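Handing you a structure now.
With one protein chain removed, the remaining protein chains of the complex are shown where they sit.
So that you can tell them apart, the chains are marked A and B in the order they are listed, and the count of residues begins at 1 in each.
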Amino acid sequence: MLTTSDHGRVRLLTFDRPGALNAMNNDLYWAAADGLTAAADDPGVAVVVFTGNGRAFCAGNDMSEMGGGNSSTVSAGRGNGFGAFTDGLISYRKPVVAAVNGLAVGIGFTMLAHCDLVLVAESARLKAPFPTLGVAPEAASSVSFPVVMGQQTAAYYLFTAEWMSAEAAVACGLAWKVVADDALLPDALALAGKIAAMPIPSLVETKQLMVAGRVDALMAARARENDAFGRLIGAPANREAIAAFLEKRPADFTSLPEV
Amino acid sequence: MLTTSDHGRVRLLTFDRPGALNAMNNDLYWAAADGLTAAADDPGVAVVVFTGNGRAFCAGNDMSEMGGGNSSTVSAGRGNGFGAFTDGLISYRKPVVAAVNGLAVGIGFTMLAHCDLVLVAESARLKAPFPTLGVAPEAASSVSFPVVMGQQTAAYYLFTAEWMSAEAAVACGLAWKVVADDALLPDALALAGKIAAMPIPSLVETKQLMVAGRVDALMAARARENDAFGRLIGAPANREAIAAFLEKRPADFTSLPEV
Partner (left out) sequence: MLTTSDHGRVRLLTFDRPGALNAMNNDLYWAAADGLTAAADDPGVAVVVFTGNGRAFCAGNDMSEMGGGNSSTVSAGRGNGFGAFTDGLISYRKPVVAAVNGLAVGIGFTMLAHCDLVLVAESARLKAPFPTLGVAPEAASSVSFPVVMGQQTAAYYLFTAEWMSAEAAVACGLAWKVVADDALLPDALALAGKIAAMPIPSLVETKQLMVAGRVDALMAARARENDAFGRLIGAPANREAIAAFLEKRPADFTSLPEV
């Protein structure tokens, strides 16, 4: 699920479901949420780095659990891992670096707006597929994307569900640097290590000050997005999206009953 | 005043007072506000596109109605069309694309910060002339311009009233792409059509989520700007601006009584 390793004062958390392109099921959400909490509480950890094992960073929500299903047993009874991970990341108290090694879809894309420094491999591609699934933005991206990328860029990627290139991610402000695929993890650990040489109390206060300036707007977005999701899930467009996915055909949203 | 046509699920609204460079009088404000409302209420419309007929997108407020005059008869008794149009656009529930075909002055410029995706023809030029008229920013641009363009760019154009080029509009984040003049409308309709292929409920929820993150700040700006306008209209600088305009001479604001 999630592999953990320490590099000096840097905690590396690796999404590790490569067979599923690191799609997030409830177990992985909880593993990531728990990994964040453990790193926050560990006095020897200054910086957290996220990356993915295999050709994806994170392929988004596991479609098999869409609509509230929970196919896992490990996290059974622990409730909504998505919320725990997302809200934990939004209000995290230590610097977070992301090393985006490949596909970053859905939460794999939207989580990046809550990371302090994002390095993207040149082959990485990012997508917010929400309208193609008949749903709407999540993880506070309806507010974080306009703030981080600019209003026009956010509108383009949220309305069209187009792929964003690594270069475009840097150009719009979502990411800090594009690096060669082979250099991604070394460069991310070097950047994190540079930050980790600073005093941890300064890093924690700095991060908390930055979070304090935006957390209320992001949590308000989370609440509104949850409401919107409740209205859209299971509605005709979402049902058509799922049917088209299962039938391996393009979805057709233009002949749905008008609303 | 305003020409309406449908292209699949895209509603095209064309400012159509070419003899007046599409300057906004109260009739045109109301026509645009009504056009927005009709498109919002039409279940077959997914996306609205604004453009202008002739060599201007919109030349700003019709100077002949400055100071509250209303030369029109059509909108007589309907009150302030500027507010209806601006507030309607700020809180609009469907995606809005702008195809800026030429001069965009005053409201023709400031409205763009409330459009989701702005395409600018390479010959387009934009201007916020407020200080040269002895007034101050309107249509929430005192807040939207810093957010959308960046603080320095907004300050430059709001304080100097300089022309902004199409390239500068894209570079600062106000616009999405510069396109060749001949390609503007086809490209805008193609972009809008790509969005319009998505399910309308997803588009509406997405747009409303994005609006919810900024609408309070924008409406607060609108109220403050109205107060400022009330203090400035008819004051010495505004009177000098109007006199200079009528006398076809440059205004001189440096010899006004000090305040």
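Heads up, the rule we're going with is that a contact is a pair of C-beta atoms (placed from the backbone, for glycine too) under 8 Å apart; a residue touches a chain by one contact, two chains touch by 3 or more.
Note that this is a predicted model, so its numbers are computed, not measured.
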{"item": "Omitted-chain contact residue, chosen from A:L203, A:A221 or A:A237", "value": "A:L203"}
{"item": "For chain B, the residues touching the chain missing from this view", "value": "130-132, 134-137, 142-143, 146, 150-156, 158-161, 217, 220-221, 224-225, 228, 231-232, 235-237, 240-241, 253-254, 256, 258-259"}
{"item": "Residues belonging to chain A that touch the chain removed from view", "value": "8-9, 43-44, 95, 113, 116-118, 147-148, 173-176, 194-203, 205-206, 208-210, 212-214"}
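Following the convention adopted for this analysis, only the chains that are shown with their structure count from here on.
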{"item": "Chain A and chain B, separation of their C-alpha mean positions in angstrom", "value": "35"}
